[in-house]
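I have placed the structure first, in the form of structure tokens, so that the comments after it can refer back to it.
Every protein chain of the complex appears in place save one, which is left out.
Lettered A, B and C in written order, each chain numbered from 1.
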Amino acid sequence: MKEILENARKLMKGYCRVCPVCDGRACAGEVPGMGGLGTASAFKANLAALAAYRFNMRLVHDVKKPQIRTTILGKSLSLPVLAAPIGGVSFNMGGGVSEAAYIEALIQGSLAKGTLGCTGDGVPEFIHQTGFQAIQAAGGMGIPFIKPWEDDELFDKLERAQATGADIIGMDLDAAGLVTLRKMGRPVSPKSVTELKRIRAAVSGKFILKGVMTVADALLAAEAGVDAIVVSNHGGRVLDFARGAAEVLPAIHAAVKGKLTVLADGGVRSGGDVLKLLALGADAVMIGRPFSVAAVGGLKTGVEQYLDKIMLELEQCMVLTGTASVADVDPAILTDS
Amino acid sequence: MKEILENARKLMKGYCRVCPVCDGRACAGEVPGMGGLGTASAFKANLAALAAYRFNMRLVHDVKKPQIRTTILGKSLSLPVLAAPIGGVSFNMGGGVSEAAYIEALIQGSLAKGTLGCTGDGVPEFIHQTGFQAIQAAGGMGIPFIKPWEDDELFDKLERAQATGADIIGMDLDAAGLVTLRKMGRPVSPKSVTELKRIRAAVSGKFILKGVMTVADALLAAEAGVDAIVVSNHGGRVLDFARGAAEVLPAIHAAVKGKLTVLADGGVRSGGDVLKLLALGADAVMIGRPFSVAAVGGLKTGVEQYLDKIMLELEQCMVLTGTASVADVDPAILTDS
Amino acid sequence: MKEILENARKLMKGYCRVCPVCDGRACAGEVPGMGGLGTASAFKANLAALAAYRFNMRLVHDVKKPQIRTTILGKSLSLPVLAAPIGGVSFNMGGGVSEAAYIEALIQGSLAKGTLGCTGDGVPEFIHQTGFQAIQAAGGMGIPFIKPWEDDELFDKLERAQATGADIIGMDLDAAGLVTLRKMGRPVSPKSVTELKRIRAAVSGKFILKGVMTVADALLAAEAGVDAIVVSNHGGRVLDFARGAAEVLPAIHAAVKGKLTVLADGGVRSGGDVLKLLALGADAVMIGRPFSVAAVGGLKTGVEQYLDKIMLELEQCMVLTGTASVADVDPAILTDS
Partner (left out) sequence: MKEILENARKLMKGYCRVCPVCDGRACAGEVPGMGGLGTASAFKANLAALAAYRFNMRLVHDVKKPQIRTTILGKSLSLPVLAAPIGGVSFNMGGGVSEAAYIEALIQGSLAKGTLGCTGDGVPEFIHQTGFQAIQAAGGMGIPFIKPWEDDELFDKLERAQATGADIIGMDLDAAGLVTLRKMGRPVSPKSVTELKRIRAAVSGKFILKGVMTVADALLAAEAGVDAIVVSNHGGRVLDFARGAAEVLPAIHAAVKGKLTVLADGGVRSGGDVLKLLALGADAVMIGRPFSVAAVGGLKTGVEQYLDKIMLELEQCMVLTGTASVADVDPAILTDS
């Protein structure tokens, strides 16, 4: 892993410093790039919100081999972790590898370890195109995410996403305020419940709505009939001073549990962070920047090794908190005092 | 904008470092200069108070084109932002441009983008003189601010300010403790309600009182008959360990809403900060140092580009919080937890 | 003042860095020297406790010329500030000036500006000897402080202190844990109420007990018949992780007001800090390190200029908070939120 990170540090020079802890300080304001928008407050909030929860260490029990396999939206996954949709290698990551090589590494590396990678969307066109190709090449085993374009562009893309064979489609609504896209003249926008219903109806498989940060939006998403939401502030790249995902997750989980699958995304760096989000109500989590760094630095191998690290850490944290299964994580393993 | 900032960095050398985030750390104690007084606690408090409020990101709605135009004291403005009164280019900003060029850029740049600039006062005389000239040249489209001088000096200046054609006049009462002026032997002082009434009566147009930081002072200002107050600690330049504007704004707003127009000033750096102050009760905000940097670095163009940036950011934050109009901002878009 | 500080920086090299803000960070653990003991937590706590209180800025009033003169223990002082007892120029401050020159500067500089300086005690003998001489030379106008020695040494020194002509004598009980003295084989110790009564009886003038940090100790001090207490953690030099003076002052003031004169000491750097301690219940304050730096850097002139600075700042803060007199400071000028 150390070699992979060093390689990434070289290839991403000027775009990502591959810091010892990826926390949004060094790259504050670097959009495009890997940073958070403005002061990077929202990026840092994701990490701060996770760090505010700490573990109650428990050792008098018999959980020696915890279960980390889970099922999400009908898919059996080797661990409750998905690679988040991130694209734009050339302008966000320095272009040290091609968009196609990058996204293929993400999809194939995830698959090799028993989970799924998501693909991103944006401008220029090859971002979603290479993503769709990678998923198609994997027999549909990946989740294409579409940005919240206006009018026909959106429905056209949803159709093409389904043509890849994917039976889960996502839309990152949190991109609706993305500075870079608006500057390129390709408007994205918020959606009303009525619009969301129309979008949902256009997807024959499962539909994930990413970018839900309030209980109100979560309830509207449920009303619109989506299958899953992702609690996410888009990695702090759209709204400076947005709250952190782990801050708002518990109330959202309480409001929609049983109705929606709840995913969470933002600031996850280790298996311990995964366990925290599960304890706060997530069914599974998405990880963003660390997968990008691993993919640029080590392609498929990098993605696999990062997943190995996460699995090992997750298991150990479960042992040390007496958590037998990711499907049933006791909130009491955490303290926020 | 990047070029303008770089130019400002050169011209303001030794007076302002044009930091990535203008937060009062690097320049602590630099009065004269661009810093906060003493430990710069009051300067930093303005930023900390704003940062303590964060946004609830909302995306399931139909606010795609928010309204940022507003009307303040009878003036229709393209956005709820005024350029705060700051003078003294030579001793505060390094003298890289002349006082006249600076203040003209501020007044004309603001006008070009549909809002108003304020002019400052102080010692030497040319500070208010160049300000008055710039407003007169703009047909009275600017707001002259007078310091709280003692006796005839004050009334004499108010008269001359009105002679520029301006129909809104301000007094920055928060300058009553200004170290630099007292050292120069030109006393400024607090004013009783009785004095304020006399001052108000001497102004035929609208009158703004700047430097209100408590509910008690706000109520006395209302009693004295002013049209508007500015919640401001004078950029942290008069009282170390004063509170931040955003801290005290909500209670002041609650006490005088409907009676007075409430402006707020202190630590505003981005369109998101503008939206926060509106949500906390301001009708419009003033921005200080960033306008000075933009004016020194790029004259009229600098001011215009800074206003473009603020407008874009404000719109985007409104989209991402579901805020349709600056005239009606829901306090619930903010959290202070 | 700037020159004086630069001179001090040279003379105190290796002992005090004369930092822009004297806050205990750079010199942490430097005892002997000018630092706080151990992690310097108690030194820093003095500053943090003061910083936690902030001012409510008030400008609509008629306090244009506030009164800073006060009377403490029968002495009329030009401002409510005393120079705290600090000795040991050679091992604490680098020895750039002699002990005699230093303490004479402190006593004479204080007198010249209308207040009193205190002298310290310790090992070697010349610390208290030079202090006693300086007070005697000033006709008894100074306050000698004696350490809490055991047995005859204490009573012997109290007698010699009174022989200087001073009619106020102090004991810094907070020195009872001083590491440096114990290592030199000269034990100091806590005192019971019985012992304190005997000590009090040995002093014919007023008696000040320094080092009271709890309500319980303050009540016992009153029971022992002392005239005044100094709320002080000995500049953070005896007990790492002691609380800050400004933290404990309000409760102590509430418990003994009307019974004892209450002085406070710790972390005062500016006139604003003086005003804060008065608002929290002190009748006057002591300032330590800044006087030492001023005395080493500029002898009598240094002490005078530092007092001028404090007086100017105190007046300005009183104007900006609407405080008419130091004898009657409204606690409501502060907020601790």
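Quick note on the criterion: contacts are C-beta pairs under 8 Å (C-beta built on N, C-alpha and C of every residue); 3 or more make two chains touch, one makes a residue touch a chain.
For clarity, every value in this text was computed on a predicted model and none was experimentally measured.
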Interface partners of the hidden chain - shown chains only, full complex considered: A, C
Hidden-chain contact residue, picked from the options C:Met57, C:Ile107 or C:Ala242: C:Ala242
Chain not shown: contacting residue from C:Leu47, C:Met141, C:Ile169 or C:Met213: C:Met213
Touch with the omitted chain, as defined above, among C:Asp174, C:Asp265 or C:Asp283: C:Asp174
Touching residues (missing chain, whole complex) on subunit A: 20-21, 51, 53-64, 270, 272, 276, 316-317, 319-322, 335, 337
Touching residues (missing chain, whole complex) on subunit C: 28-29, 38-39, 41, 45, 148, 173-174, 176-177, 179, 182, 189-193, 195-196, 211-214, 216-217, 220-221, 224, 233, 238-243, 247
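Everything below uses one rule, namely that only the chains that are shown with their structure count from here on.
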Between subunit A and subunit C, the fewest steps along chains that touch one another: 2
Angle of the C-alpha superposing rotation, subunit A to subunit B, to the nearest 5 degrees: 90
Residue numbers of subunit B (touch at least two other chains): none
